[in-house]
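For this depiction, one protein chain was excluded, whereas all remaining protein chains were kept in their positions.
The block that comes next holds chain A.
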């Protein structure tokens, strides 16, 4: 008796009890559906996170002085020589300055705002910067230290609520009292994606030499931090190690902190992975419950078909053939449930992708195969006992059974 025959017999007997088979199946459908959906949603979230993070921070490496207790940040500044030592790496090096200033929101009420000194033409150097209106100040304007500024979307809204910021003059105050008046030449586009909020600070971008000239704390030739915007072919981890080595060689261990957006992404990914395992595990419990349902139904089926089993044995079926018959029936049942569960999960994922653009549709073939394999295994595992009971039936007793 070949397996195909058994398979056909299994379908026939399941079909004969349509309602019961379907109800037994439901547990597996729900189990496979939840596991598949959870795992895939996790993958989709990870992909969404990666995409969004690249949109706001690109693939870049940050270099900044480490905060050492008892020392000022300025004890470990970044100088021109440091910039030159990084030449040759597959990245655009963007030195920047940083300061905390204030502006007058209403007469007598001052609020703080960030000032960031950058080279000119920043959007060309770092593709995560996008101009919404106006333009970025040019390299020449920057080098000349002209009193021009570009505002972040947030800053434009804070400084010029309800008005067009481009063309206006911003008046800022250093903590010491020094005044800075800048002409706004452009406004940046607001950052996109669910992590947009991270980059949504109110920031005024101004030429580096201007900050050197006007800030009471900044010293000419020293930068607050560096952004290395990685080129396409660059390996983030490798470049990060190289930068670490260069700064260690020049300044000693532990004075600079070097982070890459990829390590941040890795952290987020490991969080989503933990969530995925957790949720998948919980969903796995429903699969267990479904499996027990299958076992129950199979036991009922064995009891109900006691006479059939007795007859088959009398006609020459061996115990192992009977066992095989019931095992295959259980596996067919759970596998059907698995197929339905995966199909439902695929539908849900599609709906989620359509409803929330953050998610990218992912239903990997491995997930599908795994889901089907697991459902078959559930059938095998929970079918063993009922099948063994069927196989162990004494044909004489079974034929006498009413």
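The working rule: a residue touches a chain if its C-beta (ideal position, glycine included) is under 8 Å from a C-beta of that chain, and two chains touch if they have at least 3 such contacts; residues count from 1.
Assume contacts and distances are computed from a predicted model.
Hidden from the displayed complex is a chain whose UniProt protein name, among "MxaL protein", "Pimeloyl-CoA dehydrogenase large subunit", "Putative ABC transporter ATP-binding protein YknY" or "Cytochrome b", is "Putative ABC transporter ATP-binding protein YknY". Checked against the full complex, the one of A:19, A:315 or A:366 touching the unshown chain is A:315.
Touch with the hidden chain on the side of chain A covers residues 1-2, 5, 12-13, 16, 307-308, 310-321, 395-396, 399.
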